[in-house]
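Contents: one structure, followed by commentary.
One protein chain omitted, others in place.
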Amino acid sequence: MPAINGKQYIDRIDALSANIWYNGRKVTGKLSEHPAFKGVMHETARLFDLQTAPETKDILTGPSEYTGNPVGRAYIPPRTKEDLELRREAVRIWATESCGMLGRSPDYMNTALMALGTASDILKGEDEQSAENLLNYYKYAMENDLTLTHTFIMPQVNRSQFYSETDGPIIGARMIDQTDEGIIVHGARLLATQGATTDELLVFPSGARLPYIKASESMAYAFAIPNNTPGLTFVCRESFVGGESRFDHPLSSRFEEMDTIVLFDHVLVPWERVFLHGNIDVNNRIYHDSHFYPLTSHQVINKNIAKVEFLLGLIQAMIDEINIGEYQHIHEKVSEVIIALETLKGLVYSSEKNAALNAFGVMVPDWKPLQVAGIYFAKTYPRLIEIIKTIGASGLVSIPTESDFRSPIGDDLRHYLQSAKGNGEEKVRLFRLAWDISMSAFATREELYERYFFGDPVRLVSLLYHTYDRSDIIERVRNFLSP
Amino acid sequence: MPAINGKQYIDRIDALSANIWYNGRKVTGKLSEHPAFKGVMHETARLFDLQTAPETKDILTGPSEYTGNPVGRAYIPPRTKEDLELRREAVRIWATESCGMLGRSPDYMNTALMALGTASDILKGEDEQSAENLLNYYKYAMENDLTLTHTFIMPQVNRSQFYSETDGPIIGARMIDQTDEGIIVHGARLLATQGATTDELLVFPSGARLPYIKASESMAYAFAIPNNTPGLTFVCRESFVGGESRFDHPLSSRFEEMDTIVLFDHVLVPWERVFLHGNIDVNNRIYHDSHFYPLTSHQVINKNIAKVEFLLGLIQAMIDEINIGEYQHIHEKVSEVIIALETLKGLVYSSEKNAALNAFGVMVPDWKPLQVAGIYFAKTYPRLIEIIKTIGASGLVSIPTESDFRSPIGDDLRHYLQSAKGNGEEKVRLFRLAWDISMSAFATREELYERYFFGDPVRLVSLLYHTYDRSDIIERVRNFLSP
Amino acid sequence: MPAINGKQYIDRIDALSANIWYNGRKVTGKLSEHPAFKGVMHETARLFDLQTAPETKDILTGPSEYTGNPVGRAYIPPRTKEDLELRREAVRIWATESCGMLGRSPDYMNTALMALGTASDILKGEDEQSAENLLNYYKYAMENDLTLTHTFIMPQVNRSQFYSETDGPIIGARMIDQTDEGIIVHGARLLATQGATTDELLVFPSGARLPYIKASESMAYAFAIPNNTPGLTFVCRESFVGGESRFDHPLSSRFEEMDTIVLFDHVLVPWERVFLHGNIDVNNRIYHDSHFYPLTSHQVINKNIAKVEFLLGLIQAMIDEINIGEYQHIHEKVSEVIIALETLKGLVYSSEKNAALNAFGVMVPDWKPLQVAGIYFAKTYPRLIEIIKTIGASGLVSIPTESDFRSPIGDDLRHYLQSAKGNGEEKVRLFRLAWDISMSAFATREELYERYFFGDPVRLVSLLYHTYDRSDIIERVRNFLSP
Partner (left out) sequence: MPAINGKQYIDRIDALSANIWYNGRKVTGKLSEHPAFKGVMHETARLFDLQTAPETKDILTGPSEYTGNPVGRAYIPPRTKEDLELRREAVRIWATESCGMLGRSPDYMNTALMALGTASDILKGEDEQSAENLLNYYKYAMENDLTLTHTFIMPQVNRSQFYSETDGPIIGARMIDQTDEGIIVHGARLLATQGATTDELLVFPSGARLPYIKASESMAYAFAIPNNTPGLTFVCRESFVGGESRFDHPLSSRFEEMDTIVLFDHVLVPWERVFLHGNIDVNNRIYHDSHFYPLTSHQVINKNIAKVEFLLGLIQAMIDEINIGEYQHIHEKVSEVIIALETLKGLVYSSEKNAALNAFGVMVPDWKPLQVAGIYFAKTYPRLIEIIKTIGASGLVSIPTESDFRSPIGDDLRHYLQSAKGNGEEKVRLFRLAWDISMSAFATREELYERYFFGDPVRLVSLLYHTYDRSDIIERVRNFLSP
């Protein structure tokens, strides 16, 4: 089955019946009809539909290198700089369609799997079979257009640098046994976003380096399993869908991506789905050597560009609505948004301009500008949201609901809440969007997501400090000083 | 009836049956049992109960200057610096009890009415009767321990400096007629906070200066009416009560203060309740000459101090919970909170130290430090909230609900979400509080409230520029330079 | 005479004998031996020498389109994107050689004249002769490799928006008469940087739009004259050369560019040097229509990139010197510098990627990212300098002089001021460079220069607000909202 359409996606997820807990109950029935999931599933389906739409299909899909079938663009390895530009365009189409609000549109994880899959040779550091398993899985996912979630972080038990979990009871998931059939995994991992609404779960190392000691081997694993694998449980947080009205909750009714805690209760992962099982060295270098970070960052930053564009459009619409475009402090605020937008675009161009082929024949964008873009966006997104709040001001709490406008007091509200541009209903419609992007529980979760997407900012900055090559310019200064 | 207790408050509000619209429907039945209002009414009742509790009644109440009856402290004019300290203590007791989360605990409006009521002579600029009306109303409210709301701002139609509303149809409320019985008011005014859950509505000038032209007279009015006055409608925004569970929504289940749009449909205000009806000069100087700003700011800043204390305690509890007290960037963040707390305290002390009696025999705190405190707090509160978000990080989205903990997966969650200090339920309880103060729709409305409480920051800053006396220090510089 | 070398430059300036006042005296004798000018002239000469050096001449010069002679790269109009890249490389060579410290290396004004000269047809709006004059002057300057200064701003008399100078006595320079020989200019203009150390003075409109009234015509002029034109006076500010020792003042002894006030005392500008004389319309559109801003910004931002590289190298050298690379707050600070560097590079790439030919056949870089880069750099440079101060800390005041190290206490200082990497003399040499870039009078003037180079930040931001096309993304938001 090549690149799928929306209906195929929905049917497949509805058929999975994974073990999902929401607000103290196991979820039953079709996910696509559940209030917490229907919106995002519908919107994801719309993205898949674009894969077969005449105007967009040639960008959103391309021929598989293996079968020639049309597969999702994100699954296809870029071999040239032109391929990178095509990827950029594909990401922007989906992200523009979803206002940049879907952090986990399928192209994100597809890109991740492409990065790892093309670099499967790294796993030969463990054994030939692991490498073959990963390559096979990558092909399988690509040809079947799977949607994936993943879990990247360990529970936040104790963040002291002197704390080590390995002595106590199992909390973070570990590999506790290996049998003829596969490995046995037990424990918890955090924040599988869209854990409930995808086909499969990809589990890769947590990103932290493991020490080269025996005790670490149980933490060095990687695999992929269907979401309905026995023993696997997804625990949802409270849903941030504000309600079904698109007038009242224009974003959360569509784009709320549930975050889930993943519990592994003696889960058996069959050998053909095991990519890593105990090799600390491979564990510690898989992301770096596969160029996972630059390849996925290229998707993420392009998604973020669409998001900033949406914010800029919204902000200007608000300014026009209440006619405040003459004020200098408004210019200042809008200029901050423009600066963010142009900066992100420039960094993406920079990454493409200085892209280079890696050992696996993949054209990898330059990491440095993308690393910078990641740190920059995490700092800047909250400020952009703050700008919306300062421009909206009291207009963000004078927000009656759609029901009010349909009630006997509707005409009064249309009159009394009118703006420089339209009637009260139109104004409130716009300001409810502003509220849903800046002040709803959906909005604040989006902000947290962007703030921490690339990881702890403190560590990101230290990573940049340690990896950014500047030996030549230090030399330049020393030469200047030499007597 | 002297200072009331909680039950008296609830009974009185329940009996009012004001015309309140919520989500497209007129509210019927007891307000104290309505999901959107019950929490805040219950908490307000608890504050009133403290007025008669043995440990607190001597601070929270004192003898009326008119009847000797015990009345609320906020209603009593301070005559000495010691009185100011007593007021400070009273405010802190209520604010501490409500975690600083009630912007409109009754002492706020009571202080406002005290400031205006003691200065009723200003209204003689209009006529003797208006002045007498206000004084009478002040006494009546004090002796009956009324709770009040007010509406301060005009609809946000068009914020251009060149826009004037007076030519078009009525939007902002105006005085459209005067009859034997009183004045007729028609139009809308914004954001009566707790509009539904108080006894009466106080309407005073909007704060903007009116031009001395005929057309302005219809905007120059002040009065007070019961919330159930015919023709008066309160339109609620969406409620931000997240639910009834105190585990899940520890703040919004208790402290959500509804904001309402107030519609006047040919409302008759009887003459004895009219304090101002057309005198532009009085309109423009009533706040300044009554020392309304320093007197109310003293209440507000003391409330805010209790709020910052609560944030500081919460932040430290979070740090201890996940054991991150060893990191320098954590010290930096906590120090920001401490600096805010000490700064606000210092500014309050400064205002009391340099307090002075006004023409009406009221001991008025020095406005300068309180003005500064207002500008400072509006800038700083969002940063304090941001600190909570950066410390909580992923812990703020790994938040299952009380129902989850009561379900079959409860034990797993208690285990897997454990922290350095306690089990998963205790940790989640704490982090849900952090979420409810920083990320819920309740939280963001609190942030907006604090950001704009004192008005548009741009105008506040210009006001400070124009009112802060610095002639002597300019002179000092000129002397230093004189050749 | 094609592209010159350093000696030719120095001889030509020394021969000019312009009317320059410094500290109450008219400057006499060779400028290249005067303490206030010798350093910068020597460094400029070194740049010119690179024009004939084998390794750099093919980048720094190219064939004139008119004569085929080798002329300075900045004078040559870019016709292709490759030409833009060549210009970028040329700017970087000179800027790297001068640590980015020469805001007015000759390529800046040469680029300015290239932008205006290739667009000379705009002046036909005035008359054919003016257009021809400008084109001729551009060719003449290019073929003779002239160095130029210019004066852009009017005296800072009264910055109120309601102030107009045209009624009072002449302060800002005006065209007061026209004769057979030329126009007569009288009054002052500000801040001709390197006014004393260049061949000629280019005077173009001040950038502010003139109203279309008769009185404005005297302000609508443009011309070029040799620096030794009768009636022309350059008044220097205090020199910020700290002294001749390169150990003590490594930057100010080399790169101090004097700023001068220019006084015109009935200066006759001959007609063949007059480019504009009274046409308000041309005055108001000359910069925009000639693409002056993007073309010069491309030079400036590339110069700034070399400057930031120098800062980054210096900062890392300081960190290594006192061994503080292990601290997280140091990583944070260095990452800020890296972010600035990558951001500027990305914006330049962006401008080149989206470059387009203008009506005059010149390949113009996209202005948007360069506009952003200008605003960004003006905000960021002061922060980069602050980072040096916070890293240097007390090390920036423990700075004995070269004389101290040559004195009897030299050995003690070498011992007691030693660092983790070297002896006290080496450490102080490095920290004096840090001081000279962040704390000397030279340093603060550099900071002010960068902060205001592109103009008043408040106006730049408003310009960006008004010129940045975002109609499509506002439309996108409105479509999203349409019911």
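Each chain gets a letter, A, B and C, in the order it is written, and its residues are counted from 1.
The rule is simple: a contact is a pair of C-beta atoms (placed from the backbone, for glycine too) under 8 Å apart; a residue touches a chain by one contact, two chains touch by 3 or more.
Since the structure is predicted, the reported quantities are computational estimates derived from the model, not experimental observations.
Per the touch definition above, the residue from B:144, B:178 or B:316 contacting the chain not shown is B:316.
Residue C:235 is the one among C:16, C:210 or C:235 that touches the chain not shown. Considering the full assembly, C:248 is the residue among C:248, C:309 or C:425 that touches the omitted chain. In the complete complex, the residue from C:443, C:463 or C:477 that touches the missing chain is C:443. Across C:96, C:178, C:206 or C:418, the residue that sits in touch with the chain not pictured is C:418. Interface residues of subunit A with the unshown chain, by the touch rule above, are 328-329.
Against the chain not displayed here, subunit B makes contact via residues 96, 99, 247, 250, 309-310, 312-314, 316-317, 320, 325, 328, 330-332, 334-335, 338-339, 342-343, 345-350, 353, 368-369, 372, 375-376, 429-430, 433, 458, 461-462, 464-466, 468, 470, 473-478, 480-481, 483.
The chain not shown here touches subunit C at positions 21, 23-25, 153, 155-161, 163, 169, 171, 187-188, 190-191, 233, 235-238, 242, 248, 259, 261, 263, 322-324, 326-327, 329, 382, 386, 389-390, 393-404, 406-407, 409, 412-413, 415-420, 438-441, 443-445, 447-448, 451-452, 456, 458.
One rule holds for everything that comes next: only the chains that are shown with their structure count from here on.
The greatest centre-to-centre distance from subunit B, using averaged C-alpha positions, is reached by C.
Once CA atoms are averaged chain by chain and compared with the all-protein CA average, the nearest chain turns out to be A.
If you average the CA atoms of subunit A and of subunit C, the two centres end up 44 Å from each other.
Annotation: 40 Å between the Cα-based centres of subunit A and subunit B. Residues of subunit B found to touch two or more other chains are 329.
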